[in-house]
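Below: one structure in structure tokens.
A single protein chain has been removed from this complex, and every other one stays in its place.
This part shows subunit A:
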Amino acid sequence: MSGRIPAWLVAALAASLAAAGTSATRAGDALPTPVAPNMLSPGRTFAETNGASLYANACQGCHMADARGAIGAGSYPSLAGDQNLEAAGYVVAVVVRGQRAMPAVGRSMTDEQVAAVADYVRSHFGNAYPDAVTAAEVKAARP
């Protein structure tokens, strides 16, 4: 469950480099070495313990590593330099209640985790809102 890629897999990937054409993930491909390795929680709820890790493993799936979102047929909004984040209560409400197509991802987090990830987003990616969210505020915001 850790973020490490085992030696056998690296070896297996290396072993058939010769056979590799262009492919998504072929034996032999260099595997990404993220700064904070992505984790897989053992249960249905998030096991990440700090804001950075929660962002990198929960929010990043849609809002992307740089928090700039993405555009396809629809879009994921950018959270970078986002004035909507000024109101901490708004951030918390969106995380615990969801908004339009965004699931209420905070249902799979504790109050402390929601507070941590809200604080993280509000103090990174060009956002610098100093007021911290408390677990009690998260609890009160839950549906």
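In the analysis below, contacts are C-beta pairs under 8 Å (C-beta built on N, C-alpha and C of every residue); 3 or more make two chains touch, one makes a residue touch a chain; residues count from 1.
Note that contacts and distances are computed from a predicted model.
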Hidden subunit of the complex - UniProt protein name among "Tryptophan 2-monooxygenase", "Sodium ion-translocating decarboxylase, beta subunit", "Phosphoesterase" or "Molybdopterin synthase catalytic subunit": "Tryptophan 2-monooxygenase"
Hidden partner interface residues of subunit A, rising order: 1, 5-6, 8-9, 12-13, 16, 19-27, 29, 31-32, 34, 38-41, 43-47, 56-62, 64-65, 70-76, 98, 100-105, 108
